[in-house]
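A protein chain is absent from this complex, but the other protein chains hold their places.
Entry: subunit A
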């Protein structure tokens, strides 16, 4: 689910990019914020950081004693993406293995659907293996699949989420 969130952040502006007239300050803060936002990629609580939509407020800057940089506490609105257990989403298949398939959904790259969680489907080996059920519904590369999230895991080192998903439920599976 995409979320619109409001969050506080501390933006540090190096002394040399401070403009005497102050006209460029807001721009410098926004640029810095967007850079940091993009670098951070995601947090465990809020999910993936997509975009800064607006700067709500800029607090009073505090000069840091040893460097001369100025720290501004700001509040901004942004868009994030987070997956919830029990949520139903649609994703795109990007890799097929004998034991299951990998999907992408929004910014999340590692979504795993195990063959155990799609009991109607069986693996059909070949140059490009696929999964198929008795009704000839196919899970092939680039196919859109509707699934339910059964678990998510935050990987601190990569700053990414992994998710396990399932097709056990009504109206789940490949979407034409």
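Keep this in mind: contacts are C-beta pairs under 8 Å (C-beta built on N, C-alpha and C of every residue); 3 or more make two chains touch, one makes a residue touch a chain; residues count from 1.
Just so it is clear, contacts and distances are computed from a predicted model.
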Expected UniProt protein name for the omitted chain (select from "EF-hand domain-containing protein", "RNA polymerase Rpb4/RPC9 core domain-containing protein", "General transcription and DNA repair factor IIH subunit TFB5" or "28S ribosomal protein S35, mitochondrial-like isoform X1") would be "RNA polymerase Rpb4/RPC9 core domain-containing protein"
Sole residue of A:11, A:28, A:74 or A:105 that reaches the chain not shown, by the stated touch rule
A:105
Consider the whole complex, including the chain that is not shown, and state which of A:4, A:26, A:62 or A:141 touches that chain.
A:4
Given the full complex, what residues of subunit A touch the hidden partner chain?
1-5, 38-39, 41-42, 48-51, 53, 79, 81-82, 84-90, 92, 104-107, 109, 146, 148-149, 169-171
